[in-house]
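Every protein chain but one is kept in place in this view of the complex.
All chains are identified by letter, namely A and B, in their written order; residue positions are counted from 1 within each chain.
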Amino acid sequence: MLRRAASILAISALVLLVAGMGISAQADVIVIGEIAALTGPTAQQGLQERNGAVLAVEEINAAGGVLGKQIKLITYDFKGQPAEGVSVYRKLVQQDKAVVIVGTNFSNVNLAMAPVAEQLKVPVLSNAMEPAVTTPEPGKVNKYHFLAQPSSIEQGAIVARYALDELKFKTAACLVNKGNSFATSQAEAFRDYFNANGGKVLDYIEVPAGAVDFKAQLTKIKASNPDCIYIPQYAQEAGLQVKQARELGITAVVLGANTLGVPPFVEAAGSNAIVAGTYFINNVHFGDPRLADFMARYEKRYGEPVITTNVFFGYDNVYIIKAAIEKAGVAEPEAIRTALENTKDVKILQGAGTITLDPNTHRPVDMPAWIFKWEADGTTVPMTLMYP
Amino acid sequence: MLFQQIVNGISVGSMYALLAVGFSLVYNILGIANFSHGAMIALGAFFSYWIARYLAVPVPVAILASIAFTGLSSALVELVTLRILRKRGQGSLYFFIASLTVFNLVTAVLVYISRGNIVSYPRAFLSGTFTIGNLYIPWIDAGMLLISIVCLAVLSYVMFKTRFGLAVRAASFSIKAAQLMGMDIDAIIQGVFFVSGTLAGVTGALLGVKYAVYPYIGNFVYMALFACVVGGLGNLTGAVLGGLLIGLLETLVSAYISSAISPALTFAFLVVILLLRPQGLAGRATEEKI
Partner (left out) sequence: MLELKKVNVRYGAIQALKDVNLRVERQTIVALIGANGAGKSSLLNAVSGIVPYTGEISWNGKLLPHHPPAIVRAGVAQVPEGRQVFSNLTVYENLLAGAYVNWSKQRIEKNIERVFSLFPRLKERASQSAGTMSGGERQMLAIGRGLMSEPSLLLIDEPSLGLSPILTTEVLALIQQVNEQGVTVLLVEQNARKSLEIAHRGYVLQNGKVVMEGTGRELLNDPAIQEAYLGVSGCA
């Protein structure tokens, strides 16, 4: 029995070895790994992110590739589990011989991947906003992790500044999913900025992960009657929170994260009328004339419109990588890492159209984001582009 | 604010109560924690959503149709798992595992079909809020409370005034003695699964209206289990009380202690109950089942 098990293992090892050699033998191809949420509650985002990346790869390959080589994109699902994210990162590096990885925009997943990336030394360009992903502690930077959008500190603070300066709010409450560092890191930044600049956060309430009933917490918030409520959760959770707040007769203005610009937010909240007046932050303004050409290309290629910002994550990340590989002059992980660290004025679609990374934090320098407002007719209106 | 919190707690608790009663029915007769109840909650939510969306019928009609569906699904689960295991003489652990498997299977299928999305009903049903003084009561919460009361009244009629109910109560004491009375135990167990499935279905559908429809909605089954334990396993009245109590406890802890710690405190409360009063708050000392 044991002997049979051993021989099965030996054969599988052999098969893997041969398969591995097969891939590494394709030296004329540069393998970029992508990790995304292809299933689960955020699958729509993940699938569009992959579409965005595929579109960029197709464009680059059609134009002759990078350093004369074609790019091969391999995308894996992390199935909603940080552990699975780590596992597919290893697989991309060790089995598929990816030289660089893009993804994810889930802070919990990249927080789990970061220490492994430091060991395996293949860089990751992510959209995970939690600052600890690139700087695990002050003064220390994860050499192999990069962020390609404003961090949660910047995004939380931008929303707080907008609430104070533009909306003239004096008081606020935060309702935060404790199990999601995406939410907690933004909420902390919002709270700190709001309190430090003349406002007052009356309630800072953490809710357990997976909760669907927020009435108890909202009733408490209602009693302290703040001008606004900040709910930096994922779309559907935030939708339920807005719905329940309105059910309790709370009229305070709701502010949210870059997750609220999508239909699932409205669906979970129940109707356009319920979300009307909600503000959120986003890196991209879909109606920006600068993007019109891209939007049309995407829709033509996939037969569906751009719905989520993740399309831009996927697309821009591939172009940032392309620039890094060209700068490095060689498709090797370490060289790409160094080039990524010195990313400067690379053309992208998000923000104001370029990205520069800070070598000390591995995060963008001065990357702006839009503040949007949901209208009663179900459209989102860009209010202003704000710099951190 | 306290009164508003109590209203919030009761609205959650009434759903737990309805779930717990359905869970308890199967436990009473078989002494088994039936986790396929969770699958029925999720199916109830999705069936009624699909019917409302794709057949474009009014939401209450969709919910009624979905309840029938979940009842039948639950009976089917009994037929293809428990029945077979029982005829083979396999122990209750096997059924426990089978029911957990059904729960996970259904959840996984729903994750696949829905791509994990949270969805809401196309047309508003029991939406909005009415106020009494400064109490805000969403119509759905009031509706849920009313529907739970109606369901419990119908259930107690069935259990105490009908031949089927008599058989269920008899079999809950002793399956062997019930068989000696000429009761068809297979049919009775199947009937219990049907009734339990309808209760899970109505709760699932209403939870879907109240919150949203999502594949993991079946996880509410754990609250049913906790409510049963708190109220006293095998005690229908206890299940109702347990459900209300847990709903209130969760809400009040969230409101006055800390909402992030509320699940932890709920579990701690459960442990205390198990240690100090294993028969539950409403239960008498457990009688040995023969």
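By our rule, contacts are C-beta pairs under 8 Å (C-beta built on N, C-alpha and C of every residue); 3 or more make two chains touch, one makes a residue touch a chain.
Being a predicted model, the structure only gives us computed values, none of them experimental.
For the chain excluded from display, the touched partners among the shown chains of the whole complex are B. The hidden chain makes contact, of the residues B:166, B:265 or B:281, with B:166.
If you put the hidden chain back, the residue from B:181, B:257 or B:272 that touches it is B:181. Along chain B, the points of touch with the absent chain fall at residues 163, 166-167, 169-170, 172-174, 176-185, 287, 290.
Everything that follows uses one rule, which is that only the chains that are shown with their structure count from here on.
With centres set at the average Cα position, the gap from chain A to chain B is 37 Å. On the side of chain B, the complex with chain A involves touching residues 1, 4-5, 8-9, 11-12, 111-112, 115-120, 124, 127-129, 131, 136, 138, 211-212, 214, 216, 219, 250-252, 254-255, 258-260, 262-263.
On the chain A side of its complex with chain B, the touching residues are 39-44, 80, 178, 205-208, 210-213, 215-217, 219-220, 222-223, 236, 239-240, 246-249, 264, 267-271.
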